[in-house]
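Note that one protein chain of the assembly has been removed; the remaining protein chains are unaltered in position.
We just call them A and B in the order they show up, numbering each chain from 1.
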Amino acid sequence: MRQGASVRLRRDLIALAVIATAYLGASAFVSNSYYQLILTMVPIWAVFGVSWNILSGYGGQLSFGHASFFGIGAYTVTLALVYWDLTPWLGIPLGMLAGAVAAVLIGLPTFRLRGHYFALAMLAYPLAILYVMQYLGFQEMSLPMHRAHPVAYLAFTDPHWYTVTAVGLLIAGTLACMLVENSRFGLALLAIRQNELAAEAAGLNSRLWKMRALIVSGMIAAAAGGLYACVLLVVTPDSVFGMLVSAQAVVVTLFGGVAAVWGPIIGAAILVPLAESLNAELGNYLPGIQGVVYGAAMIIIMLAAPEGLYWTLRDRWFRRALPPPAPLAAATPAPRVAGVHSGGPLLEVVGLSRSFGGLRAVSEVSFAVTEGEILGIIGPNGAGKTTLFNVLNGVLTADDGSATLAGESMLGRKVHQVCRMGVARTFQVVRSFPRLPLLDNVIVGAYGAGLPDHTAVDAAVGALARVGLHRQAGTLAGQLTNKQLRLMELARGLAGRPRLLLLDETLAGLGRDECDEVLDVLARLRDDGMTVVIIEHTMHAMMRIADRFLVLDHGRVLASGLPRDVVENRSVIEAYLGKKWLARQNA
Amino acid sequence: MLEVLSLSVAYGGLRALTDVSLTVAEGQFVTVVGPNGAGKSTLFKAICGIVPVMNGRISFRGNDLGARAASERAHLGIAHVPEGRQVFKTLTVRENLEMGAYTKAGRAQWRHTLERIHALFPILHERAHQLAGTLSGGEQQMLAVGRGLASAPKLLMLDEPSMGLAPAVADLIFERISQIHREDGVTILLVEQRVAEALELSDHGYVLETGHMVLDGPYETLLADDRVRRSYLGLTGA
Partner (left out) sequence: MAGSSPAMTIKGGERKPVDFEVLIENVLNALAAGITIGCIYGLMCIGLGLIFGVMKIVNFAQGELLMLGMFASLYLVTGGGVLAFLGPYIGPFVGAICAGPIVFAGGALLHKFLISRVSGLRTTGTQDEGHFGQLVITLGISLILQNGGLILFGSTPQTVRTPLASRAFEIGPVYGDATVFLNKARLIACAVAIVVAIALYLLLEYTRLGKALRAAADNPTAATYMGINVDRAYRIAFGIGSGITAIAGGLMATYLSFGPFVGFDYVIIMYSGVVLGGMGSILGAFWGGLTVGFVQQCSALVLPPQLQNAAIFVVFLLIIMLRPQGLFGRSAERA
């Protein structure tokens, strides 16, 4: 559980209980069966939205085909009832199981796709299933009535009980969502959504987390579909696999608030009654008004409030009521990074090469970094510095050569595996979770290293202390200054307790004083025994902090050694200032 | 011709340029040098209208550029040869040049300009119908310069034309640029990392460091000034 989770959970659960009770209380007074049906459908669509929210809201994997799971749930319940006389009370869990299996089958091939291809592929699945179902002859299926023991078969004579069941399902789904949000699951998903590469570099196995999200999402969606079948008593392929169904999950959550527990509930509460009553009033003159409403809602919300009503309102009105910074345990002193060979080489790179077509981006690069030293990698634009990091990090494969960390090879591993070896890497563009406190931003690094919850908090707090930000642990990341964001990025890497830091242009764009502060932090880290390799262009800063320089030009090592020596080196000067300059100086 | 006054640009929360001023008179060859991250490209992007300006004024031949949209500026006579060449990879060499001549001035003088471009860079004539993305780095740079010339500009701005090129190729490019300046009388504003090559060709030079203009003067003065070297190699203590 995340820091402060129990407080948030208690508050949210109470709110949920209050709202649910009020809703059920109000619905008890509704005698018109059509209105009661609307009251039943709101929580069903809301919980369907919750399922979508987990994968696409928190996880950022935009799916336009959640109807697959919805329909699978609906048909499992229906077919089980028709052919095996299985009560929906068992049929729905069975449907959830089918949904989980479908999630795995769909996820395995589809997660290899990115962005819009993923969305289009997800769209294709329910449509394909729809056609298959039509072909198999399941055109319209009615759920048989059980007059003898209706309740045992999830059939109620008083429609109010359907509403109760639906609210119960919504509570269960929302609870699941709350648990996800408040655990490392939620943070991992947010990190992946934010920047999948950086999440991997922090140690998160993004494939695994995305699959988990899809399975949970699929199960909840299937449950919603199953209950839907019980309520409507008629199932057609189009009504559960159709595009409008997938669209409902999307609209309801987008409108209400993405990646927020309350989002789908708000969205459903507003849109479903609106669309349904418009349909009822005007449906005769304007058939299809429902679709128009949903379409318009999507467009308006995308242009006006792309993150949904919940966030827009919260940002605007509740700015004052910030959650107080959670009281932290006294910062534990940073454990001294234990070295395998104290003073020996930690990172050894031999003959590393990487080409893109004909261009040799990194060419026969060899160097070693001893433990506890800061190596500065410099070189003119396009020299291959970031490519070198990408190869070391696992983002790119090496064509040739070797790279070992304390004797173990770093090459041929996935990004998160390299991180688990003890390598932390920062990126040039720092993205934070602006609405979350600094501590939550940093703790992702600890989760990535596989630390259990309690240790992770300690590690994160310790990391913040090392960069000097422990007093801002509760500040929302959106309010941090540039310098603080860079330090946050550094702390995120430190939270995984690495042995090696790869820093990519950490000082870019900082003013003189800010630069000095960050340099002090780096110096302290080095004194504590951390090994750092840093790419930088701000030369005056590098001169002060680096123990040694490595100069790259056109992918090759031009020079290496003490800063003072390297800077006087003729070939280095030539690389930076040009041949003619050198010639002139000597003339 | 071009006047930049107290320009300040910030984006992504970073101060890229602070209070930068420079002037380019008609017919001059002006160079801006400076280490990486100094803001040289940002300066060009601001002149072309790609990045928003926080403070300051840019005027070109009496026109206040702040009032002009980015795509209008080429029609005023400014040609920009961007950093990294940025050729249209899916168009042929000839089509790239035609795009350069999108402006009215460019189209009016197309015949003449095309001949001139072919004279300067014969390889562009040889590879006229090849896709630009298949050219080598040096060839793409030549294409980018040719494309800039194709608009028959009053001011030709070149952003780090030597980047990523082998020294011999870079030298050739510089030679051609100098030729264009001398023979066609085009006003040139050049941004470069290779200080001596760039300054040698120019009338006037500016040194940019972390968003500030720190030095300027005629090229002999700058070449003799050790502050330039120190600025590049981080030895300035200030």
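The rule we apply is simple: a residue touches a chain if its C-beta (ideal position, glycine included) is under 8 Å from a C-beta of that chain, and two chains touch if they have at least 3 such contacts.
Only a predicted model underlies this, so the values are computations on that prediction, with no experimental measurement involved.
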| query | Looking at the whole complex, which of B:R15, B:K40, B:H80 or B:H204 touches the chain that is not displayed? | reply | B:H80
| request: Check each of A:I14, A:L286 or A:L313 against the chain that is not shown and name the one that touches it. | output: A:L286
| request: Based on the whole complex, identify which of B:T23, B:S136 or B:S178 touches the chain you can't see. | output: B:S136
| query | For the chain left off this view, which of A:L86, A:V101, A:A119 or A:V395 is in contact with it? | reply | A:A119
| field | Touch criterion as defined above, residue of A:I265, A:A297 or A:V442 at the omitted chain | value | A:A297
| message | Across the whole complex, list the residues on chain B that are touched by the chain not included here. | response | 48-50, 69-75, 79-80, 82, 86-91, 95, 98-100, 102-103, 131-136, 147, 151
| task | For the chain that got dropped from the picture, name the residues of chain A it touches. | result | 62, 64, 109-110, 112-113, 115-117, 119-121, 123-125, 127-128, 131-132, 134-135, 195, 243-244, 247, 250, 254, 286-292, 294-299, 302-303, 306, 356-358
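The criterion applied here is as follows: only the chains that are shown with their structure count from here on.
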| remark: Cα centroid separation, chain A vs chain B, in Å, comes to 41
| remark: Listed in rising order, chain A residues that touch chain B in their complex are 359, 380-382, 482, 508-509, 511, 537-543, 567, 573, 576-585
| query | Which residues of chain B touch chain A in their complex? | reply | 12-16, 35-37, 137, 160, 163-164, 167, 193-198, 200, 210, 223, 228-229, 232-237
